[in-house]
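Comments concern the structure below.
Other chains dropped; remaining ones untouched in position.
Naming follows writing order (A and B), and every chain is counted from residue 1.
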Amino acid sequence: MTHNACSLTHIRARYAETDQMGVVHHANYLIWMEVARVDYCRDAGFRYRDLENQHGILLVVTEVDCRYLSPARYDDDIEIATVLTRANHRAVTFQYEMRSVPGPGEGGKARRIATGHTGHMFLNRELRPASLPAEFRSLFGIPERQPQ
Amino acid sequence: MTHNACSLTHIRARYAETDQMGVVHHANYLIWMEVARVDYCRDAGFRYRDLENQHGILLVVTEVDCRYLSPARYDDDIEIATVLTRANHRAVTFQYEMRSVPGPGEGGKARRIATGHTGHMFLNRELRPASLPAEFRSLFGIPERQPQ
């Protein structure tokens, strides 16, 4: 895919992710965004774990926001559309839109669940700022020679 | 306490809350904010669970944001200062500041971990908009007769 394409992830809401309101607990949406980011990387042509294991580069979260629009429920099929909205060799930003989509033969329409975004920096294992290795830059749509 | 006072919560970071970066996973900060909110309510004079159990009123999360300033680590003593920044009979907003505070005899200074806020609406058990019962309004510093 191209770097500004949209990556799609499907997650089945787990029982353990619900709370006593009978809906998915709001903190789990951040974990779902993380799963969606990993899928984004896979679609972009690399495995995030290789970035960590082979290059010692961590994509840490520096900020997050989420707006909850409609409750997700246990066993819902959640579709997450992920877009990279900003990227340079120091930091990237992702945007997410989550929808609960009806199963085959269930009828009904997809329902918007939440929107959000996460901001990230590249750090090394000592948690100090690092630069994304050149070979990964094009995968994030970052020009090779980037004005700092 | 008065409704605009600051409530303080202490949480010991759990091993299960860390991830393979060696720091607390960022989604847990939302759970810590929730623990801090419950303590805020207790300090304000009521138990959140009574609001749910006895009055059928749920304080659902409609939006959240968090800025991560410095990593929290396993076994850190995390202090969360919680302030109610907006309140009417339909919705409230809380603000949080989290610090990692050194134990007795450890030396060092408190370190700011994160800041964030959460927005909420009052809903009934059917997850439809509800109004905070009058007897709770003063606890949130909401005037009895509130202009809509």
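By definition in this document, a contact is a pair of C-beta atoms (placed from the backbone, for glycine too) under 8 Å apart; a residue touches a chain by one contact, two chains touch by 3 or more.
Every value quoted in this text rests on a predicted model; they were computed, and no experiment measured them.
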item	value
Homo-oligomer size of the whole complex, from 2 visible chains	4
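Keep in mind that, in the parts below, only the chains that are shown with their structure count from here on.
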item	value
Superposition rotation for chain A onto chain B, Cα-based, multiple of 5°	180
Computed distance of Cα centres, chain B from chain A, in Å	25
In the complex, chain A residues that touch chain B	20-21, 23, 26-28, 30-31, 34, 58, 60-68, 71, 127
